[in-house]
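Below you will find the structure I want to go over with you.
All protein chains of the complex are present and in place, except for one that has been dropped.
This part shows chain A:
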Amino acid sequence: MTTKFVTPGERLGLRCNDSQESKIPYPPTASHGTVEVGDHILASTVGTVHRMPSTDSQQPDIIQVISKTRKKLQAAVPEVGAVVTGKIVRVNPRQATLMIMVVGEQPCADSFQGIVRVQDVRATERDKVSIYSSFRPGDVVRAEVISLGDSRSYYLSTAKNELGVILATSVAGHTMIPISWEEMICPKTRAIENRKCAKPVAIKEEINNA
């Protein structure tokens, strides 16, 4: 792997297309931090070039530009299919409003507004869902973006086991512990509150991988 510092617009190589296939045996494939302009691959961000030789000789090399620090990364923007994390700010019988603060593992520059509609809270028995027994303002929720939505908000869904409330405080102000996928208990007052809890799947997977 070779590294070289580049700025936006610097040429990294020829682009892989059908007409040139005969001339160049393995043209590289453009990846993150690059842009294809005409027949050329140009850098689109400031960083170092990483050209990864492919393990399979039939596959082209992958060329990408990586910024040295996380600070220099462009802040995240929610896109369809992304898992986002945010805080519930408002609830009403039809929907819960979420301020999206993190997309994947990358924080946003500014929070984006998203809504979880009542039919998108869970996958089963959608007609029996009540927003008030699923979310409360202040809950930290993990959700998936299902649509870019209207001009105001992104449409989100928590209809998966690993999606839903990941952190919530009780009426007494203590951080609650999930006891089932739809109930949480306050460790101090022993009061049980209803939430659409997220299955802590990421942590479990990490342990399995280690």
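Definition applied: contacts are C-beta pairs under 8 Å (C-beta built on N, C-alpha and C of every residue); 3 or more make two chains touch, one makes a residue touch a chain; residues count from 1.
The working rule: contacts and distances are computed from a predicted model.
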Undepicted complex member, UniProt protein name, chosen from "Origin recognition complex subunit 2", "Peptide chain release factor PrfB2, chloroplastic", "Ubiquitin-activating enzyme E1-like" or "Exosome complex component MTR3": "Exosome complex component MTR3"
Touching residues (missing chain, whole complex) on chain A: 5, 7-11, 33, 35, 37, 42, 44-48, 67-69, 72-75, 77, 79, 108-113, 148, 151-152, 154
